[in-house]
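There's a structure below that I have some questions on.
Removed from the display is one protein chain of the complex; every other protein chain stays in position.
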Amino acid sequence: MVENRRWLNLLTHAVLLLGLAVVALPLWMTFVASTLGPGELINPPIPLLPGSHLLANYGEALSSGMARAGGVPVGTMLFNSLVMALGIAVGKIAISVISAYAIVYFRFPFRMTVFWLIFVTLMLPVEVRIVPTFQVVSSLGMLNSYAGLTIPLIASATATFLFRQFFLTVPDEYLEAARIDGAGPIRFFRDILLPLSRTNMAALFVILFIYGWNQYLWPLIVTTDEHLYTIVMGIKGMVTVSDEEPNWPIVMATSMLAMLPPVAVVIAMQRLFVKGLVDTEK
Amino acid sequence: MQKRVGFDRWALPYLLVLPQLAVTLVFFIWPASEALWQSMLRQDPFGLSTEFVWFENFVELFHDPAYLHSFGRTIVFSASTTFLSMVVSLLMAVAADRVMRGANTYKTLLIWPYAVAPAIAGVLWWFIFNPSIGIVAYALSVLGVDWNHYNNGAQAMLLVVIAAAWKQISYNFIFFLAGLQAIPRSLIEAAAIDAAGPVKRFWTVVFPLLSPTTFFLLVINVVYSFFETFGIVHATTSGGPAAATEILVYKVYKDGFIGLDLGSSAAQSVILMAIVISLTVVQFRYIERRVAY
Partner (left out) sequence: MAELHLNGVRKVYAGGVEAIRGVDLEAEDGEFVVIVGPSGCGKSTLLRMVAGLERTSEGEIRIGERVVNDLEPAQRDIAMVFQNYALYPHMSVFRNMAYGLNNQGRPKEEILERVQRAARMLQLEGLLERKPRQLSGGQRQRVAMGRALVRDPKVFLFDEPLSNLDAKLRVQMRVEIKALQRGLGTTAMYVTHDQVEAMTLADRLVVMNGGVAEQIGRPLDIYQRPATRFVAGFIGSPSMNFLTAAVAADGRSLELPGELRVPLSARAGPTAGRQVTVGVRPEHLHLSPGSGPRLTLSVGLIELLGAETVVYGHPAGHEEAVTLRVQGVPEVTEGQDLELGLDPAHVHLFDARTGRSLSHPDDGGAV
């Protein structure tokens, strides 16, 4: 810092701590609620410290879960979420890295047409074209399938755009050296470009995994078979039990389980994730 | 925007773009054109006949008080969410940039809400504002405020705004902090030598230099609050009470899947797409200008 003013330093830390408290409050209360017994969440104020039912609540959520409300166990939903998140992340990275490669490294007729066809989808979320997309998926017979859950969502240009930006920064001399070394397009891609893109792919993986895991509307409409429900949309079913108050400790334990994988991924791969985010802007 | 030396192969590049192109055509271009087509059709109430009505669905939409109401709610929601989230995260980023040594710890503690699904973010806040057992609702009642988002539209709106803004704080914080850390220290020191105090320095040096980041985030936040907050609303208020939180993406879904009014829903989709595309163009121009090579 340029100067050291006491009050300013105090203010700085006060702002940060207050901010952190506000940001963390919902998480803390969720955690507390997920450890309470059934009777402890009826009258306000609710406790501010964790209770003793942690294992019982999480065990119940994982094994029977919504079964009492006629649903599937949380374990199944977690698995479905995992399939969806991995399918979207891997699928998106795979198709976009090769299309970006073609766009940057090849000269071919209609290159710009292809470019614009792909890039017009940049940022266009599924929510705004939900009804017709549903109709298309339905007419292709892809409802209630993992394919229907994942494939329509891998059509986004964000990843292609990131790879394109990255490829443009790769020095031309690598390609030239590789050509002198007798590497054709496939070899150059496999031996040089892919290894160079490792960091970008990992960063993108974090972002896309979260994107896939957190999908809500799409699984809501393409799945009617509850064995394909994902955890994020499953929560909704738990909150809106007709008339009565939901079973909050179980709901909150489920919420914690739903948040855990993506939050863990973000925290564990923080540096990659931040780099990935900031790079998509460039 | 291409390499000095490229490959000349006639089939390979097409093979490489084929998967992406196929997915884009089938799940994007096709539905989008379908939406465009349907937005100009109208079915009779029994679904027996379909009529081509040109832009009548659009005209009707803009005469429909419910749609205009939803538009208004969306603007209120979007503006409040963007403003709240950006102000809070800028404040925290400036603070984190100042402490330097702890900046990374604060970053770790602040980035995780990004990973929380909007729907779950909604449920979390829904729970702590729950009128009967929520901790915040309880605290408010002690202060004499009667909180009940089940029948108070303004409070319901505030709730979804808070949940939506909360989730976006991480993203904004990361970008603001990166932007702040990219400002050369010599500039700050020069300003300090020019006898500008911390507050003045912020407004005359730091904030202007941060404006590209701010502009970028502004667009991102508007897009986010317009389109990616469906889960927050659907999992909590379901647009209620009395359509007080019925934002446009929610209405598209409701009219299409619950009301089964395909023509109107398609017209709404087309309008939303037009909004996103124009925001994308703004964003893209900005990106292209930034990477002018």
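Each chain carries a letter (A and B) given by its place in the written order, and its residues are counted from 1.
Criterion: contacts are C-beta pairs under 8 Å (C-beta built on N, C-alpha and C of every residue); 3 or more make two chains touch, one makes a residue touch a chain.
Since this is a predicted model, take the numbers as computed values, not measurements.
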Residue touching the undisplayed chain, where the options are A:187, A:227 or A:271: A:187
Full-complex contact with the absent chain, from A:79, A:146 or A:174: A:174
Hidden partner chain, residues of chain A it touches: 171, 173-174, 176-183, 187, 191-192, 195-196, 198
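Convention: only the chains that are shown with their structure count from here on.
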Whole-Å separation of chain centres (CA-atom averages), chain A against chain B: 16
Interface residues, chain A side, partner chain B - complex: 1-3, 5, 8-9, 12-13, 15-16, 19-20, 22-27, 29-30, 33, 41-46, 48, 94-96, 98-99, 101-108, 111, 114, 117-125, 127-137, 140, 151-152, 154-155, 157, 160, 164-165, 168, 172, 175-176, 179, 184-186, 210, 213-217, 220-221, 232-233, 235-236, 239, 245, 248, 251-252, 255, 258-259, 262-263, 265-267, 270, 273-274, 277-278, 281-282
Chain B - residues contacting chain A, complex: 1-10, 12-14, 16-17, 19-21, 23-32, 34-35, 38, 88, 91-92, 95-96, 98-100, 102, 106-121, 123-128, 132-135, 137-138, 141, 166, 169, 171, 174-175, 178, 188-189, 192, 198, 216, 223, 227-228, 230-231, 234-235, 249, 252-253, 256-257, 262, 265-266, 269, 272-273, 276-277, 279-280, 283-284, 287, 290-291, 293
